[in-house]
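Excluded from the complex is one protein chain; the other protein chains are retained at their positions.
Chain naming follows the written order as A and B, and within any one chain the residues start at number 1.
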Amino acid sequence: FELISDEGYRFDGRKPSELRRVRCNMGVFTQADGSAYIEQGNTKVLAAIYGPHEASNNMRSRVCLDKCFINCEFSQAMFSSAERKKRSRGDRKGKDMSAHIKQTFEAAVRTQLYPRSQIDIYLQVLHSDGSLYCACVNAATLALIDAGIAMKDYVCACSASLTKETSLIDINHVEELAGCAEFSAAIMPKLDQIIYSELNGRIHQDELGQLVDAVTNGCKDIFAVIDRFEVITDNTEIAVSPRSLHS
Amino acid sequence: MLKSKVIMVKTRSGKILKIVREHYLRDDIDNGLFGGKLDQHPELQNDLVSSEHFLIPDTNVVLHQMDVLEHSCIMNVIMLQTVLHEVKHRSSPVYKRIKSLCANPDKKFFVFTNEHCIDTYSARVKGESTNDMNDRLIRIAAKYYDKCLKDRNQTAVLVTNDRANCALAKKEGLDALTIEQYVKNIVGYPELLDKLAKADEAIEVDKSISYPEHLKLSQVQAGVKSGKFFQGKLGISRENYLEGKIITHGEDGKEILIQGRLNLNRAVHEDVVAVEMLPEDQWSNPSGVILDVTVQPGAEITDSEKKKSSGVPTGKVVGIIKRSWRPYCGILESFGSPEMTRHLFTPAEKRIPRIRIETRQAKTLIGQRIVVAIDSWPRFSKYPQGHFVKALGSVGDKDTENEVLLLEHDVAHEPFSQAVLNCLPPSDWSIPKEEFAVREDFRDLPICSVDPPGCTDIDDCLHHKDLGDGTVEVGVHIADVTHFIRPGTPIDNEAATRGTSVYLCDKRIDMVPELLSSNLCSLRDDGDRLAFSCIWIMKPNAEIVSTRFCKSVIRSKSSMTYAQAQMQIDDKTAKDPVTMGLRGLNKLAKILKHDRIEKGALSLSSPEVRFHVDSETHDPIDLQNKELRDTNSMVEEFMLLANCSVAKKIQQEFPECAVLRRHPEPPQSNFDVFLNAAKSRGLELNAATSRDLAVSLDRTEEPKEGIHSYISTLLRILATRCMMQAVYFCSGLESDFRHYGLAAPIYTHFTSPIRRYSDIMVHRLLAASIGADKTFSELLNKTEIQNVCKNLNFRHRMAQYAQRASVGLHTQLFFRSKVVHESGYVIFVRKNAVQVLIPKYGLEGTVFMDRDFEGNTTVNADDLKYIEDKCEITVRGVKLCVFDEVTVQISHDATNVQHQRINLKLVHPKINGISI
């Protein structure tokens, strides 16, 4: 089972250090404070942000007096994978994923600005084709920016895997199935800080450096893509803004 | 870079899954034409193609005509990704071969990633089958190359095996040829034609036979799933090539017998087949008859021999799941005129049927060992058909025969590649200064090595030093091969594939290049060497006080043979430290051995002989049995001790990924025949545990009335054959670590890294555990280790077989012009024959009890009485029983060039019509 051909191409025709096609859209919901949709190849995720708002009744116990708390809910559509599967909201995988995303954003959102509040991150996977965590984080970042919530930096996530001493980034479902170790990390690209990392499977200590480098580069590529997109949408808004300043 | 998507819908196991995969198209894919492999003009001329041309083979050509493609004149070939993928799915051996061709820079095979290239991609047309689509993709790629090559006045020629595809391609204006047309018209290489694989239609229709049709793969799979058919690997009997059996998958792997040409239905040894059970009243028994191909060609079991009652499960082959054909060595049969093009080929492996081939070189090939590959086996052809691959040399020539046995046992014996040699240190390498800093300096210790005479790859040394406080220091020093063989380098990969050095009677096939095996790593007494040492502090009663491991630098004081060492020990006047050390070691070894045997270690026996080889002709001129001295066992004891200590250490340090060696306890049923044989001579043996067996074997040493004294050795030889194979394994994947034969709870191989790859892995693990070296990922990956272990086990087995075959070959050469009378012992009694072992030559052979050497039956079944329980056979009133001493005449039989062999003829006791 070869993940990468001798000519250096992966199953889907990418080179090891190439991302899948990234497309994204902000402000897809009007009801939510912020929302975004992202496609990384065939992995498609919707993110909606509500807040910061008054803590809902059933979360009163989590209210902090000096900062806001983040509530993350991850769910996967029944039709998101090849096989139709009923998934309950609170299954283990979903809970883990929610917890990881929550952790990630607790490190990036300036929560102390919003005491006693709650920020909801709702994530809905429409199609899963590998690197779910990463697509979710990237979608949530865009949605948070859309919601105007203060963050230290963008949060960009990317996954990587290692085969025959080559690191493959942004791995898809087929590559995930190959059983190699999968390393995911979320970084703050402008500050150059890693805020989350996760390793599934085993790799040798010496290979970690290589993987981290690959993932970091991947994250920066993702940042470049979504930042460029961000500027385009911003332009439409900035069009009127200057006028509001001096009229 | 352009991207696009393709959607594929797949169904699997009833459920319908929609799998959507991305498929990126690129415009930056190299087509190899500019500055790449295909930059230069191809030189091969072909009468049918007017211009310079490149070849684009399609999948079937690659699958069936590898021997043509591998010929050195075929160069400048464009391999399409589509083709490679299909080949990979259809046949992994061919895939491996084509991959290595592509990797060979001289062949100029260029792999074009056509399915991801924007110019050559095409989506599946609705309703198109995968095959049709692949053919179309290949045509599109060919068209693309044609366009690219136009302004260079060159063309791309599509070579195919499929007439329909060829016609379609021509219609589209492509240069397309069938492989036959192409090969027939190549200028200057007529011999290529012989290598052409035959298409599916039969070369020759045998009216006498019509095999049942094979079921389709889908039917077979459904049948296997429903339990109607059984799947398994066919193993043809060594004694009867028309009888085979499969062991079914599943927990209760039961055996199914398959008998007869029609029931075997074109299945060849080692094929994975689907078998349908026959009705119970047609069940039969494995024939106890030894069927000899060379004596009675085409002999089949007669009905009378099939017992209707009490048969074992018997079945017939209904479909072939996977062929495992490989190229076979053998000779052309000299029937018919050499002018004819069709010939029968007899493989050296008796379990393979004869193969029909077409060749125009029959005249030169007769009398030569040749290699032939099977292409197909049509229904109306009695034999499979194949094509000639290469000639090895004339029959009976020692080099040719060596080559044959290496090929047949899949032993890699070609010279090391340049890439491997590049990994070697310079030949004037000496130990660099920085090594002294990180290693312990043992150059002052009285270290010496003891090995068989003529040994150049010395991988172990010993020393013994009295510490003066009532304890002694004992050291085993092993060549530090891993210092030179770094993980992941070509030399490491090569060593891992070879797995072991192979010792033939007159030749050694090295695992690592000679510079290492006989010089830098060999612990000779001519200078400083790097070593990996295992040092014990022991009490005089051989109790271990402490064990430690370290990398070191040593200087062997003396390289001795076993005999020399023995002489030194016995020489009362010698008082030098080395001799004193040897004496100390010898004393400890005896205690260690005693302890070991107490625990239940077996001391078994196998007849081993050494050939004295003529220095000029390299022919064997004499042979002698291996002598066992104290010093042999002394070295062995300390090696075992080192292995056990290392095994414990690495298992402790790396419980998940230690490379260990285990010897499973044989199931009691393995001993049945053996115990029965002993019992028939009044010897009660007990094989319940290894200790019981050892004790009861020891008891047979005592002389007993009516039995010759050699019986104890015979029993030990037979007991060896009841054992299971010892195997390497990864500790994380097994729970049973025991070594049955050595009665050790844990064991590994550490002491021979020059000739075994397992030891190299163990060295690396041990070095990592003492912090002398770094770990790396493959070393800690248990599946990876298990894969390497699997290969090592296979290579070891093959090496053993090759060694045995080599001894056989030399025995034949030895007896070529001799006729000798020698005494031997009956070790097995069969229905129509006895198996005789001649200890003097380590030779074993069959003496038939019902026929003479021309295969004529001389003894009627009535005169033959076989009693299985008592292991005896009575022929014309003369009773032969197991362990009886007989005298046989040994001669060389060259009447059949293919299977030259040693004939044993009974001399004593005298039996009318059998003995001479």
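Assume contacts are C-beta pairs under 8 Å (C-beta built on N, C-alpha and C of every residue); 3 or more make two chains touch, one makes a residue touch a chain.
The working rule: contacts and distances are computed from a predicted model.
What name does the UniProt record list for the absent chain among "General transcription and DNA repair factor IIH subunit TFB4", "Cell cycle checkpoint protein", "Ribosomal RNA-processing protein 43" or "Exosome complex component RRP4"?
Going by UniProt, the chain not displayed is called "Exosome complex component RRP4".
Which visible chains touch the chain that is not shown?
The chain that is not shown is in contact with A.
Have a look at A:62, A:84 or A:110 and name the one touching the chain we're not showing.
A:110
Which of these touches the unseen chain: A:28, A:151, A:174 or A:224?
The single option touching the absent chain is A:151.
Tell me, which residues in subunit A touch the chain that this view leaves out?
Spelled out for subunit A, the touching residues are 27, 33-34, 51-54, 110, 114-117, 145-154, 188-191, 227, 230-231, 234-245, 247.
By our rule, only the chains that are shown with their structure count from here on.
Counting in whole Å, what is the centre-to-centre distance of subunit A and subunit B, each centre being its mean C-alpha position?
Roughly 52 Å, centre to centre.
Going by the contact rule set out above, which residues of subunit B touch subunit A in the complex?
Those residues of subunit B that touch subunit A are 3, 15, 17-26, 30, 81, 99, 102-103, 111, 113, 115-116, 488, 774-777, 779-781.
What residues of subunit A sit close enough to touch subunit B in their complex?
Touch residues, subunit A against subunit B: 5-7, 9, 11-14, 20-21, 41-42, 82-83, 127, 129, 165, 172, 174, 202-207.
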